[in-house]
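Heads up, one of the protein chains got dropped from this complex, but the rest are sitting where they should.
By letter and in written order, the chains are A, B, C, D and E; residue numbering begins at 1 in each of them.
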């Protein structure tokens, strides 16, 4: 891993992530980790009569979590130190079905020093499916470690 | 499942969820579903030298996802129709380690009709660990199906 | 969770559960938890020549376990205290293939006080697939906590 | 795999299986496959106040499923053809906690021809933990393929 | 389990394993256990433009691991004592896609006593898919426990 610091991040920089095909196995592993087995995600018969879903779709937070991983691969893993601070706004815009492939276009929206150790960074993540539809907006906030002074 | 509608939810109502002990197995299943294997969550040697974590902790979005399940068990599963709309604000306040047990105290903060089919509901979820520490704040926004008129 | 007691359960009451689509991912997770990777469940070529199965099917005990969860969602989770006592009779009647959706129709068949703390409850669970076929009969026996006297 | 037939099984034969240590990861994988995340299995704080359990224990059907695998390893995998018919009686006698190691002592209790293709076999499985306690009784019924006549 | 010893293994003996259909769920579980979520295995859009793969394929080491299990079922599980020593040569010859069924043809290539306790055994494993294509060659080396002298 490279050793980037808060000072290396620049407002306005854009990153495009790799993609990931979301599958039914992800949905089931996610149930194991969280217990979320709502019929939206597990019951094909129920979904046939649902006003919005055609068939079982991924848990929204699963797609959000994949968005988080995209962020980690492009930015987070390269930071010497980082902490998840939170999210300012998340919107679920389209269901993601078994077999859909998503990737993320990310833009650094704000960088502010917080204290001597950490800087606060806002990254706007737009998750897009293989049809080009925006499926998730995630305004992610992290703390990035500041470069130690010489 | 019961068949509650938007009209049955009342601003100010509080709900206390069951609890869940977060374990290393959850962290690993979550990696399978999302790919997020940051050393924060998987590398005990790395964490020994980390400025904040003592040892590997759960992914923040995993704890958020468990919070989502707590919401589903107390409110979401009882609604005739619902959709995840998003989150207005999420803050990660304390790490959750293997073996920590969390539960959620939820309060309906806002209920607004959106259109003839759906109402918009904001639920403030405070996730608390076995020591009584607030570990996560999650302002969750859902759409709840409106009661069909007679 | 609500706080029902043995005294709240009534012989003859029927419950219809939500559904769950059983998928290949369930079969594989189940192998991880149990080691049961019989070719009936994992080997598509072997199943082509099998006298009964057309293709890999779910482990019988996996379907039984899902039946147990249906019971928990409708009855077990609502009891203040409960213990699994056993099963009086289980019959596997039809294979459940990847993609089949099952639900359970349950009927309380017997309620007998056991001692001051527990009552014994027999629930006949009929698990039915999306074609209306009965795939599993499970006569489940639980102990339900008795209501504390005032 | 060897090619045993119904005719090769002898009433009274005893088999002792290998063992398996049941762990928290098994419990979580099982949740993924079935959705059964009852606080008995996932909530350490809840279990502290439970009248029977000291701490989270394995789902009863998980232990039953492991018993099924023990049967498969010793008998089922060696049969040319077999089908799960059901269980005549299952009793959960002791909780199995994370870290307990169980094995099974099995005895063929009955063998009856059913038709020209299948024979019906009852196997009494006693699952025992590392302390020598009987934790589960499982009277398993299978159909074993009959030897083709020359 | 039977109790075979090094002395029971004979150079030139061939074994044909059962088969296993490799599925997307295996690929995802494998990510959980190892972190290997290369787009070769998870990103259907990426694979469309790949010079070799048509669609996501199993991790090579996953297929190797299944080959190892085939070895265990036919030989390793039957040994009183065994240790994995290593592999002399492994070649990945064809991608294995979701839904492909593989089995292994194994031949004992060498047996040499190592010391009073262990013998060294080389097994050439050829893993073949449902089309008859050789997908993996694995020259596996194990230590097998020697028969205790009387």
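FYI, contacts are C-beta pairs under 8 Å (C-beta built on N, C-alpha and C of every residue); 3 or more make two chains touch, one makes a residue touch a chain.
In this text, all values refer to a predicted model and were calculated from it rather than measured experimentally.
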| item | value |
| --- | --- |
| Contacting the left-out chain in the complete assembly, out of B:44, B:93 or B:110 | B:44 |
| Of E:66, E:106, E:121 or E:144, the residue in touch with the unshown chain | E:66 |
| Candidate in contact with the missing chain, chosen from C:19, C:32 or C:145 | C:32 |
| Touching residues on subunit B - with respect to the absent chain | 23-25, 27-29, 32, 37, 39, 42-46, 56 |
| Residues in subunit D touching the chain absent from view | 18-21, 23-26, 28-29, 99, 101, 103, 130 |
| Touch residues of subunit C, complete complex, unshown partner | 28-33, 35, 37, 42 |
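One rule holds in what follows: only the chains that are shown with their structure count from here on.
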| item | value |
| --- | --- |
| Farthest chain relative to subunit D (centres taken as mean CA coordinates) | A |
| Angle (degrees, nearest 5) of the CA superposition of subunit A onto subunit E | 120 |
| Subunit D and subunit E: spacing of chain centres that average the CA atoms, whole Å | 28 |
| Gap in Å, rounded to a whole number, between the CA centres of subunit E and subunit C | 36 |
| Shared-contact residues (touching 2 or more other chains) in subunit B | 18, 20, 25-26, 28-30, 32-33, 35 |
